[in-house]
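With one protein chain held back, the other chains of the complex are shown just where they sit.
Moving on, here comes subunit A:
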Amino acid sequence: MHLTLEFGGGLELLLEKSTKVHKVDCQPTMDGSEGGKATMKGLLSWVKSNLIKERPEMFIKGDSVRPGVLVLINDCDWELCGGLDAELEDKDVVVFISTLHGG
């Protein structure tokens, strides 16, 4: 599945070379298999394992994003899409914005 991931509000600092936009090919199911449903929960696990290079606690708390990190799926608040259970489709754009960083 091809997804575009965007990190903002300072979250990009946790990623390699502080890159904001990542076009990834991944299978964000909970067990990584081809057959399961791709959900935000699986994606968070994948991002934590594959993209976050430092201070993962700034991004993840328990199974979810850390409170204070906003998530948009195709420019829609993930709280309207089912949150962790939101299903992802090919070519979705997922944006993570931190409200925790800042001068």
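Assorted remarks:
Keep this in mind: contacts are C-beta pairs under 8 Å (C-beta built on N, C-alpha and C of every residue); 3 or more make two chains touch, one makes a residue touch a chain; residues count from 1.
Operating definition for what follows: contacts and distances are computed from a predicted model.
This figure omits one chain of the complex; the name its UniProt record holds, of "Cytoplasmic tRNA 2-thiolation protein 1", "DNA replication complex GINS protein PSF3", "Ribosomal RNA-processing protein 40" or "Trafficking protein particle complex subunit", is "Cytoplasmic tRNA 2-thiolation protein 1". Looking at subunit A, the residues touching the absent chain are 8-10, 13, 66-68, 70, 72-77, 79-82, 85-87, 95, 97-103.
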